[in-house]
Every structure is written in structure tokens, then in C-alpha cells.
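My questions will all concern the structure given below.
A protein chain is absent from this complex, but the other protein chains hold their places.
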Amino acid sequence: MTSTPLYDRDSWPIAAAMIPWPNRLPDGRTAEEQSAEEWADVLMEVADAGFTEFDPTDCWLAVADLSPTRRREFAAVAKSVGLSIPAISSFRRSITDPADGPRHLAYSHRMIDAAAEFGATAVSFGFTGAFTAAQQKALWFWSEPGPEHANDPELWKLAVGRMRELGRHAGEVGVEIGLEMNDDPFLDSADKAVRFTREIDLPSVGINADVANLIRMHKQVEHWRSMIEKVAPYMKYWHVKNYLRMEDPRTGTIVSHPTSLELGWINYREALRIALAHGFNSPFLVEHYGGDGFSITCTNRDYLRRILPRRRAH
Amino acid sequence: MTSTPLYDRDSWPIAAAMIPWPNRLPDGRTAEEQSAEEWADVLMEVADAGFTEFDPTDCWLAVADLSPTRRREFAAVAKSVGLSIPAISSFRRSITDPADGPRHLAYSHRMIDAAAEFGATAVSFGFTGAFTAAQQKALWFWSEPGPEHANDPELWKLAVGRMRELGRHAGEVGVEIGLEMNDDPFLDSADKAVRFTREIDLPSVGINADVANLIRMHKQVEHWRSMIEKVAPYMKYWHVKNYLRMEDPRTGTIVSHPTSLELGWINYREALRIALAHGFNSPFLVEHYGGDGFSITCTNRDYLRRILPRRRAH
Partner (left out) sequence: MTSTPLYDRDSWPIAAAMIPWPNRLPDGRTAEEQSAEEWADVLMEVADAGFTEFDPTDCWLAVADLSPTRRREFAAVAKSVGLSIPAISSFRRSITDPADGPRHLAYSHRMIDAAAEFGATAVSFGFTGAFTAAQQKALWFWSEPGPEHANDPELWKLAVGRMRELGRHAGEVGVEIGLEMNDDPFLDSADKAVRFTREIDLPSVGINADVANLIRMHKQVEHWRSMIEKVAPYMKYWHVKNYLRMEDPRTGTIVSHPTSLELGWINYREALRIALAHGFNSPFLVEHYGGDGFSITCTNRDYLRRILPRRRAH
């Protein structure tokens, strides 16, 4: 199961998430419509903060929707500010969406090609849909339950089939797929994530062990360690973030709050040790929602560099 | 509305709040009665921690109540340890206090003169009164409701009138007034703060957008971004601090806890961008109540320096 690490502490790709930057600009344009100079301004801020890698997360900018010319321009801008693209993540574009599933599937294929074009080795796909009305109004959306996930064997089969199709494509162009664990119908528990991934059964398709998406929820949750132990043999591109989590048994209150990787409930030093023991060999995405996300994203990158393994002497 | 920034990342005045130091000493004396050597000991600790500016916050030491000779002595001590005074803040000395209003008004005039004397460009005034009994007993005072603010048009008129009088005085001596947003009768919401400031209608009087005072309260609160957007055109001297804030819709629990500027709910990177876009050009006060306030105050200063704009080339 284990394999030689491709990277060490200094070279491991740790991509900045572009989540703090909005797709829609104050002047009504989208990030895709910005000039190369405007892209450079944004990416300069990322590079200035000490990043050498970023993920052009599609909640900011969908590189798969750019024309070939503009995509080359984007790649050139990234290179000019010293940033490489180890991976691309997609958010809230489920390939089983009742209305937009087929469109999202086509988009996902284009995203895999864009990744290969940029020299990225990984993509992340998820299955979450729109927020509920209560989630939209909440201080933190995860404090309200997400949409119900009915047990639907046909939908499961459809998801496996379409993801296998994407997995084959990804494998052909040398890209791996990480399926993001989240509050969705297929990956909302470690056991389901493993079962889903095993049914797809492709070496190019594994799990993006973003267990923070689950442990922040205001309901009983599985221990993060138990989840990481279950999914460790399948781990690919890894989204990392952390939360404070508190439960008051006297009143039944559950609360959680975004915090840095070090300060939250998940012990990433231990989670990393478990993952590495199972041959984890993929890039990281450092994220943070809430407060100054980008600033904590930088803090999280520095922390990861400190706990990643040093190069072994041969 | 916008104007050329007076400062850049390195020169922007970021004053230490003296809140962690008590006015009343163990031996019964007050900070005003200390010797110059004792003042130097305190201010040395501030300078040692890397500050170049401080605000002799009057919950520590009321410079307006010193004799002219002792005030010159105080200024000399500050200078000798390398600290300048960009602003002075007043706490819990409301000019509309039923008993002490006129006395506080006279004090506020003296404070404006002291500011001018020290070369400070700003003062902060607030309208909060004494804590309720429940607030005094609480772990964090803001977990209990403050005194009721009856809608009293006469009181509002009195407040506007007296503050306009102070504003005229301040304008004459080149000092700006920031009205501190807090749980008080006039500035306890962004809308009221704007209305109050517009009624005063003086270029020397604006808003100290200390929205953290409001978002920590255990009741429904307006989103920090919405508040900053409303008050941005009026912002003067800015008290900054931050809080974790969590709500559990299942039980109705609301909790909040002081934390560093980076880790709390308010995204100061974004708040600063909004403020600067409206021409914010005033000093900062970095505060923190709870735990080691001074240590987090230093952390907050370093964070602000990182996110303030670099000098633009001309």
C-alpha cells in the first residue's frame, strides 16, 4: 500500500484556495472576464503571501470555461508571478444535479483537460448542491442541516457510472481525482466514501479527505481519527482546514467555529502520519472560511510545511 | 469621497490600547499619581513589545486630569521610550450621563486640548454607562444584556448638541473625533451611528467603527460587513478587535469569545478594503479583552501591518 514519497517538507505542493476571492466583481463582471493585468493583481497577492502553488478554485474562476487563448493567457500570468497549479477544485457543480447534471459532467471533462494542460496532477470533484434557505440565512451555514439525502440506489449508480467515466478520462491524461467528503448523498461518511470509491474501482479515483466538512456539523459526528483511518488507503488530493467543536451534554448545544489547522479539533499531525503510512502522495489545498480566510490559509501552509517529513537520506 | 492615504504599511499609526493596565494600583494610588519613573516602566513594556504608538486610554490614565506640568512630564516619558501618541480614547464617560454628563463634557473638552498638546490627530468618545449587576457577575459582560436604551428624542438632541460643541472645538485644534459604536443609546447599530453622525454634520466628527462591540452580543446581530459598508464613508479613528461567534439554531444558544483579529468572525482584510475605498485615513487602536490582552494586542498590530497597503509608486 505504501509508496516512496514524491515530495519532502519543502517541495510538497501546498496550493492556496482562491475561495476568498469572489467570482462576481463589484462592477458586475466575473473573474473569467477580467484582463490578464487584473488576474496578475490577484495572483500577485497570493504569491506575495508566500505561496508557490495555487488552485484556481472554480468558485473564483472556472478555467474550464475560458477559451483556449484566454486559458493560455491565464497560465502565463500564473507563471509570471511564480505560481504553479498542482490541482484544480470544483465546488457545487454535482454531476448528478437533477437539472444540471449532464452540463456539469461535460464541464468536469473540460476541467480534467484544463488540469492536464496546466501540468496539474489532480482535480477535486464534489456532490453538494445549493444551500437550503435556512443555511443561507445562518451565521455559519453548517449550523443548519443541509438538504435531505434520500437513499436512492439509482442515483448512487448514476453517480458511480458518471464518475467512472471521468476517472477513465483523468487516468488517460495523467490526472488523479479526489472525491471531496462533504454533506452530500455519496461521501457524507467515511464508510460511504470508501464504498463509493471502491465501486468506481479505478486507480485514478480516490478520496479528498476533507473531513472538516463533516465534523463542523451540528449533529453527532464520527471522530475525525476514525474517519481518516478508514479513508487513508484511498486518499488523493487533500483539502485541509479545521474547526473548533464543542458539545454541551447538559443542554444539547453543539457549536463549531473555523480556526487554524493547529488550533482545531482535528490533529493534522496525527492525520498526516496515518495518511503517509498508507502512501499518501498528493498535493494539499489549504482553505479557511470565516474571518480573514486568506490570512489563515497562509498560517495553515506554514504549519503544514513544519509537520511534513524531511527528505530522508539514502 | 476617497482621498490619498497619508500612510503606508509601515508608517500607519497603530496605537496600543492601555486597557490591560489598571487605573488603581495595589497600593491604592491611581496611575495619575505614579512617578515619571513608574510611568516609564509601564511604557517601556509597551515599547519593548514592538509598539511605536500608544493611546493613553483613560481607563488606565486620564491625561486630561493631569496638571499641565505633569502632562508635560508624561509626554516627555513617552518620548523617552520612543512612543508617540496618535490618539486618545475615553471610556464610560458619557456626556449624556444623567448625573455626570456636564462634568464629562468639560472633561471631554480638556481631552481634546490634551490631544492637541500631544500632537495627536484623533480622540474617541463613547456613550456607554455603568454595567448592570448581571453584567458585573458574568464571565464575559457582553453575555448579559446592557441597560435598556429607551427611545428618547430629547436625550438624542442633547447628545447631538453636546457632541457638535465638542466637534467644533476639535476641528479648531486639528483633532478628529471618532464616535465609538457600542451598546449605547446612539451608536448601537450602523444605521443609528450614521444618522447620529449626519445630524452632528461636522467634518471633524465621524465614526469609530468598533463593530466588534456589537457582534459579540448574545442576541441577533447585523452582519459585520453590512455594518462596515454603511459606516465606511464616515470612518475616523478605528478601534479594532475580534470575536469568535457561534449560534446553535437547535437550542437558541449564542456564544462569543475574544480572539485575535485574524481568527475571529470579522474579516478585517475585507473590512479594511471597504474602509480604504471610502478614503479611511485615520489611526488604529488595537485592543483585546480576555486572556492576555496585551499579547494579543501585539499579534493584532503585526497582522494589521501585514494587510495594510504598501506605498504606491508615483
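As written, the chain order gives the labels A and B, with residue 1 at the start of each chain.
Quick note on the criterion: a contact is a pair of C-beta atoms (placed from the backbone, for glycine too) under 8 Å apart; a residue touches a chain by one contact, two chains touch by 3 or more.
Since the structure is predicted, the reported quantities are computational estimates derived from the model, not experimental observations.
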| item | value |
| --- | --- |
| Among B:102, B:119, B:290 or B:309, the residue in touch with the chain that has been omitted | B:290 |
| Residue touching the undisplayed chain, where the options are B:182, B:259 or B:281 | B:259 |
| Identified contact with the non-displayed chain, of B:23, B:80, B:189 or B:251 | B:251 |
| Touch residues of subunit A, complete complex, unshown partner | 242, 244-251, 253, 255, 261-270, 303, 306-307 |
| Chain not shown, touching residues in subunit B | 20, 134, 138-140, 143-144, 218, 244, 248, 251-257, 259-260, 263, 290-296, 299 |
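Going forward, only the chains that are shown with their structure count from here on.
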| item | value |
| --- | --- |
| CA centroid of subunit A to CA centroid of subunit B, Å | 40 |
